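In this view, the complex is presented without one of its protein chains, the others remaining in place.
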Amino acid sequence: MKRRPSAFFWVLVVLLTLLVIVPLLWMVVTSIKTVGESQADPPTLIPQDPSGRAFGEVLTTGGQNPVLRWALNSFAAATLHAALVVVVASMAGYALARMEFRFKNFIFSFILLTLFIPGFVFLMPNYLLMDNLGWLDTLWALVVPGAAGAFGVFFMRQFFLAIPKELEEVALIDGANAWTIFTRIILPNAKPALATLTVLSFLANWNDFVWPLFVLFSPERLTLPAGLSLLQGAYTTDYPVIMAGATVAAVPVLILYVFVQRYVIEGVARSGIKG
Amino acid sequence: MRGYGRATPYLFLAPYLALFLLFVVGPAVFGLWMSLHDWDFQLPGKPFVGLQNYKDLFDPLSATAEPFWHGMRATGIFTVASVPFLVAVPLGLAVLLNRKFPGRTFFRAVYFAPYVLGVAVIGLMFRYILDTTFGILNAFLGVFGISEIGWTTEQPWAFVALVAVTVWWTAGFNAIIYLAGLQDIPAEQYEAAELDGASTWQQFRHVTLPGLRPVTVFIVVITLLASANMFGQALLITQGGPGDTTTTALMVITDTGFSQFRMGQAAAMSYLLAICLAIVALVVFRLMKERKS
Partner (left out) sequence: MLGGLGALGAAGVLAGCGSGSAGKPGAAPATGDGGAKGYDGPAVELDFWNGFTGGDGPFMRKIVDQFNSEHQNIKVKMTVMQWADYYTKLPTAVSSGRGPAVAIMHVDSLATNAARNVIEPLDDVAKALELKQEDFADVVWKAGEYNGKRYGIPLDVHPLGFFYNKTLMSQAGLDPAKPPATADEYMAALEALKGKGIQGHWATPFQFTGVLSVEALLWQFGGELFNTESTKATWAEEPGVKALSWFTDLVKKGYSPKNVAQDADAIALQNGKNAFNWNGIWNINTLKEKKGLEWGVAPLPNIGGKKAAWAGSHQFCLPKLKTPDQNKSTAARVFVNYVSQKSLEWAKGGQVPARKQVRESADFKALTDQAALATQIDDLRFPPPVPGIGDALAELNKAINEAVLLKTEPAKALSDAAARADKILEANRKKYGA
């Protein structure tokens, strides 16, 4: 339908790619420099005296900067969070889409309303709640409160509304109960939506910065964003160490991303249309 | 046909509703209650102060008013400066990626990649790249004879830097949403336009843009919310400086609540910020609706 891409097009595409890649490369290059070289003016493009000191600093030093541990914490929190969201949101979304009961419209409208309350309103009170539940500095604080967000329920409800009713009716005739219908028929048909919600919840949790920064404090319990923030504070101008920390944080994500990028991108793409 | 008992719907709803009541409804109400107190959770005394925390925010001589409104100003400037770029640049990217060309999937993945790194990695990385003295960006600009720019220490450069970094970080995310929107525009519309002799630009104006309206509204709203929540970039890159010019409202709230332990004041601030945000959102909705009709 369209002309073949012009040279200009390719220049643009490659320039944009460089724009993404060069800062990342610079991060990696800096991480093997010495402190002095990292502050050279003008900067050296190729490390003159490469050393692994910075990586040693972020990967060993007796539990002070366990970057890999932080990555693991982030991964665990985001995974559990996504799982919890998918379970509770699909159940609630199904009830709201396919069942009739008293106060249904009221409940749905009420949930929907909270979609428009910005998260920072809950910051102080939820923090105190975490304190009272004894959840401060634990994985629970990262996994559970966020799952109360309205987006998942809304998103799943919209999807379930679009599933043809006949599917359920056939099963009903076979005498299946609601739970069986939900798990055997509805959920398998909702795989794309479930995948999308998983990806979005995972990403949101993975990228969350403010909440973990304040509810976590033990070095070995931090998530990547919170840990890296402390790392920057603790090493101020030791840029090789800071860049090594950022590199160690970035590499596993990027590797994971290479394998699942299709699902991630499809998930994000779908959030706009259906949401 | 009804294949379930009376209690079933509630049972399905129960897990979510429990979370919802505990972590959304409860805190929203409790937050209001807090905001009427001088609340330090570690002190036994939490004196009731009525609306004082709110009044203080409008009293220029109070301890909280100036930081709060400076924070609002920083958040406001950032939002106004960033949203147009975060709406327009991704649109360009999406149009670029919507063409069929070899390696398209690869480039799409590359442009989205910064988003998955998260704000911390990005903040640390750009703090170094943007350093006035030994940052590579100034060294690169120096090649063209541009003298050192204080990306993190001078205005308006600090805001330029924060907006640029945010675009670098999240443009891919918005672009993917646009891209999906583009694919929903029926090819026939383009074919018809082409038959009418419309140029590429005219096709973009009269087919692409109208076709993307719903997606654009969605993007404007989520971007507005994200920009109003700006925190990590400013904390990690400019540390709120120079002065307090990039100390955003959210940074002021967390500082008041978690560093000064004035949680009542912080709660009052967050409610006021939420109200301001709601007004902005209503105005935006109204504007977009009018343009539609």
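First chain written, first letter: the chains are A and B, and each begins at residue 1.
Going forward, a contact is a pair of C-beta atoms (placed from the backbone, for glycine too) under 8 Å apart; a residue touches a chain by one contact, two chains touch by 3 or more.
In this text, all values refer to a predicted model and were calculated from it rather than measured experimentally.
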item	value
Contact residue for the chain not shown (choose from A:Gln39, A:Thr79 or A:Thr180)	A:Gln39
Listed residues B:Ala63, B:Ala88 or B:Leu209, member touching the removed chain	B:Ala63
Absent-chain interface as seen on chain B, which is shown	38, 40-43, 45, 47, 61-63, 66, 132-133, 150, 152-154, 239, 241-244, 258-261
Residues belonging to chain A that touch the chain removed from view	35-36, 39, 53, 62-64, 131, 134, 136-137, 214, 217-219, 229-230, 233-238
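Note that only the chains that are shown with their structure count from here on.
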item	value
Rounded Å distance between chain A and chain B, as computed from the means of their C-alpha atoms	16
List of chain A residues in touch with chain B within their complex	1-2, 5, 9, 12-13, 16-17, 19-21, 23-24, 26-27, 30, 38-43, 87-89, 91-92, 94-96, 99-101, 104, 107, 111, 114, 116-129, 131, 144-145, 147-150, 153, 168-169, 172, 176-178, 181-182, 203, 206-207, 209-210, 213-214, 224-229, 231-232, 239, 242-243, 245-246, 249-250, 253-254, 257-258, 261-262, 264-265, 268-273, 275
Contact set on chain B toward chain A in their complex	1-4, 6, 8-10, 12-13, 15-17, 19-20, 22-28, 30-31, 34, 41, 93, 96, 99-101, 105, 107-121, 123-129, 133-136, 139, 142, 168, 173, 176-181, 184, 187, 190-191, 215, 218-219, 225, 228-229, 231-232, 235-236, 250, 253-254, 257-258, 263, 266-267, 270-271, 273-274, 277-278, 281
